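Below: one structure, written as structure tokens.
Heads up, one of the protein chains got dropped from this complex, but the rest are sitting where they should.
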Amino acid sequence: MIIVLKSDATAEQIEHIEKNIREWGLRPHVSKGAERSVIGVIGEESLLANKPFDLFPGVESVMRIQKPYKLVSREFQSKPTKIKIPWGKPGVDPVEIGGKRVVVVAGPCSVEKPEIMLETARYVVAAGGRMIRAGAFKPRTSPYAFQGLGVEGLKILAQVREETGIPFITEVMDTRDVEMVAEVTDVLQIGARNMQNYSLLKAVGRTKTPVLLKRGIAGTIEELLMSAEYIMSQGNEKVILCERGIRTYERATRNTLDLNAVPVLHKLTHLPIAVDPSHGTGAADLVLPMALAGIACGGDMLLVETHPTPQKAVSDGAQTIDEAQFKAMMEGVRGIAAVLGRAV
Amino acid sequence: MIIVLKSDATAEQIEHIEKNIREWGLRPHVSKGAERSVIGVIGEESLLANKPFDLFPGVESVMRIQKPYKLVSREFQSKPTKIKIPWGKPGVDPVEIGGKRVVVVAGPCSVEKPEIMLETARYVVAAGGRMIRAGAFKPRTSPYAFQGLGVEGLKILAQVREETGIPFITEVMDTRDVEMVAEVTDVLQIGARNMQNYSLLKAVGRTKTPVLLKRGIAGTIEELLMSAEYIMSQGNEKVILCERGIRTYERATRNTLDLNAVPVLHKLTHLPIAVDPSHGTGAADLVLPMALAGIACGGDMLLVETHPTPQKAVSDGAQTIDEAQFKAMMEGVRGIAAVLGRAV
Amino acid sequence: MIIVLKSDATAEQIEHIEKNIREWGLRPHVSKGAERSVIGVIGEESLLANKPFDLFPGVESVMRIQKPYKLVSREFQSKPTKIKIPWGKPGVDPVEIGGKRVVVVAGPCSVEKPEIMLETARYVVAAGGRMIRAGAFKPRTSPYAFQGLGVEGLKILAQVREETGIPFITEVMDTRDVEMVAEVTDVLQIGARNMQNYSLLKAVGRTKTPVLLKRGIAGTIEELLMSAEYIMSQGNEKVILCERGIRTYERATRNTLDLNAVPVLHKLTHLPIAVDPSHGTGAADLVLPMALAGIACGGDMLLVETHPTPQKAVSDGAQTIDEAQFKAMMEGVRGIAAVLGRAV
Partner (left out) sequence: MIIVLKSDATAEQIEHIEKNIREWGLRPHVSKGAERSVIGVIGEESLLANKPFDLFPGVESVMRIQKPYKLVSREFQSKPTKIKIPWGKPGVDPVEIGGKRVVVVAGPCSVEKPEIMLETARYVVAAGGRMIRAGAFKPRTSPYAFQGLGVEGLKILAQVREETGIPFITEVMDTRDVEMVAEVTDVLQIGARNMQNYSLLKAVGRTKTPVLLKRGIAGTIEELLMSAEYIMSQGNEKVILCERGIRTYERATRNTLDLNAVPVLHKLTHLPIAVDPSHGTGAADLVLPMALAGIACGGDMLLVETHPTPQKAVSDGAQTIDEAQFKAMMEGVRGIAAVLGRAV
């Protein structure tokens, strides 16, 4: 930590700060500059996280120099984390997230009737997709909107996996449901609105099920990593981070897909990175170009909303692509992946 | 709902859309313009909330004209909601939020030791404050930071109320804790990070305890109202909305206190409006001017962090004011309230 | 400047950086920490502004500790700057901006016909306003929208001043017009869109006319100060800074009035601070509460759009208040100013 002093800080003020630093078991180190001095604090920075040095007389500002996260960092683990999800039927390789192959996960926004889920799962697999996604518990802005099929939805997803073998991702929203959902799903999703629901993060961190953690609409990259740290600090090391669009002043799209986050995250963390161009744009005709861009900049996984007839989807139809669009997207993804030395 | 058609929409496309609208039990109403036509949809707009008209051939965009919330709206109830909180000892008037008097709520960020809590409560009351605030369960960005005293903290708050009579506000973060916290606290706080934790909103909506709902750092005014609607839709009508700063590109302050929201909310809703200049600025020396501004633009309540010695507060010290600063603030608040025909 | 090194920076890398720092005439100062080391750079930080230390092997990040501005800073001049504008007729005290009295400036968005300008000027003065504002050159988003009366508008403003004595503020948008506009106006306005039009800033900096510098819709407080520094660096010390709303994700209001900026700026600079609640909200019925808030948090000046019949204003009618609303606002402003020991 660096404490920047005011240009008119007195010797007494500086001594007072030094004394306090020592009381907290750390070592101060004053550097006198031409215009102002600074105090470097040597030792475990986290000890100071709650100390309000800003309030001390003579202090102008305080700068943190250590990263606040550990387990998620590249410095802690340089090798990329690979997460294996077993296929639901014998004879098929497990899905590996964070490896050489780009993993495409697709499905309707909400769990639909079994026939529709099955139809979707079949064309997703046929085109090269390796997991299905659909919400059984739905976080909806309005209390009057459809809130998902709940437990019934989980059963449909499990049934589709039994018939086709395809594993699935589904969201959990309530600490009281975590155990139950974790037992049936292959990957637990923490939605954007719950990125800083710390009770929920701790709860999923205590399971052994892989977690897809979506970035909040106003979540910084550092906060996303801190939320992953919450999960890992409880013992669950299988975390996938997902960029799904942030909220900015621009309204031509539902969200602003922040693809910069993909290479930035790859520098900072060993965890695999997913991109969701459906929520990241909010418009079906933008999904294909942004899916390609998401892979081109290094995404390990795509999360896409698809439905046999998007006009009849029970939610989020406007950003849902149909089978033909999904196939076209997969063809492009395959091409881009090859340019980067990867595969689908 | 208004469906704006593309300038080259064909008669067939228009008929197809009209047919669909009728199938959903509503009436379409086409207006042909010079450059493009629009279809007005007459009937209960909420029926269409999930219908992806954007996807229909010939459609350029869709505009909603009805507000998505009801119970919270001025149209539903024109008279301001007043929420009464009984004083914890006999002989003192209840606190009324949303009435003529501006209510000032103050206290440390986290619950501290009983002596400190008592000392704080006493100077808060002496200066004209009418409730105390402090977190027993703390949402912290880092899993390694102090997470609050938990149940022990609730006991301290109850003890302070017993001794001084002052009622309190404290946060609840987990659906599993709602019942327990609601039993002891006077007002349940939903923190900014949980503004769209719908499971939690529903859970507090099923209690009879008043709820202070803080605006999320990227929450729009409409979303804040929708979250209040969640609570009210479960039967709990005692909701206070709190502006506490939003996240913008500006970093000179921790957050950007959006005081525009105060008069805007007063137009849209009958619920009382609180302002939190401590989180809204993140700096102790900005609390006084912004508290005054918060009352000047119509705030009904202030939420302020104070501590006998902010440098020793266990959390958020940098934005915490001491007793002298609190007194000075109260003097200003009293003056401003009088200009507006209110009192403290 | 503090150069934070990577945890695995080698001795060679550190020496290489130290060598470069010395070559630029500065002194490096290495502090070895538990987890990572930092290099403090002692000497004139501005010498390093363009040096890409981020690119050197072993460097993790670079932190600036000196402020990039000088002339505008409180450290350079602790006493508040007061700017005097002479009244246009003998016998009336000059307007003083930044002094004890709060200065209210009002008028229509665009210069209107002489009769309307006169009528406005008269009711503004009668209610306690001390300057008039109106645009002769208008920055409009659309090339097809009314672009202002131009030179004709300036003449009308000068004529109103001649008849009533009231001085005025008007915008200049083009370096080619600066000299001409500066000759006639009392205060030159640099609009939000031109906050970083450095050619224009330099040009107005070379005049002796006071300048009202509006914050850009995405301008940080530091950038606003740097733009003022541009003007002052050319010799013109009469600069007024104006908060007029920033662009955020919120759309319930046209802009988000960032009142936090008022006390923050008072800490950082000696220049007077104005608040524009008309552009800051975009809605006539929000002007009064936000004008009061703008004064309550320490604004020295208000900039308000008013028109005898806003429904007929040639531009910005929706955010323009009429005479009755202006009077009501002035009454509130007078009350708030008194609470703060100021006057109107």
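In this document, chain identifiers A, B and C correspond to the written order of the chains, with residue numbering beginning at 1 in each.
Assume a contact is a pair of C-beta atoms (placed from the backbone, for glycine too) under 8 Å apart; a residue touches a chain by one contact, two chains touch by 3 or more.
Computed from a predicted structure; not experimentally measured.
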| item | value |
| --- | --- |
| Full-complex contact with the absent chain, from C:284, C:297 or C:333 | C:284 |
| Touching the absent chain when the full complex is considered, from C:125, C:218 or C:340 | C:218 |
| Residue of A:15, A:115, A:162 or A:285 touching the missing chain in the full complex | A:285 |
| Hidden-chain contact residue, picked from the options B:22, B:100 or B:251 | B:251 |
| Full-complex contact with the absent chain, from C:30, C:158, C:318 or C:340 | C:318 |
| Positions on subunit A contacted by the hidden chain, ascending | 218, 220-222, 246, 248-253, 256-264, 267, 280-281, 285-286, 289-290, 292-298, 332, 335-336, 338-340 |
| Where the missing chain touches subunit C, by residue | 46, 49-52, 54-56, 68-69, 139-146, 173-176, 193-194, 196-199, 202, 216-218, 223, 226, 229-230, 233-234, 247, 283-284, 310-311, 313-318, 320 |
| Touch list for subunit B against the chain that is not drawn | 2, 4, 7, 29, 31-36, 38, 40, 42-45, 63, 65-66, 75, 247-249, 251 |
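Going forward, only the chains that are shown with their structure count from here on.
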| item | value |
| --- | --- |
| Inter-chain centre distance, subunit B versus subunit C - centres from mean C-alpha coordinates, in Å | 31 |
| For subunit B, residues contacting two or more additional chains | 218 |
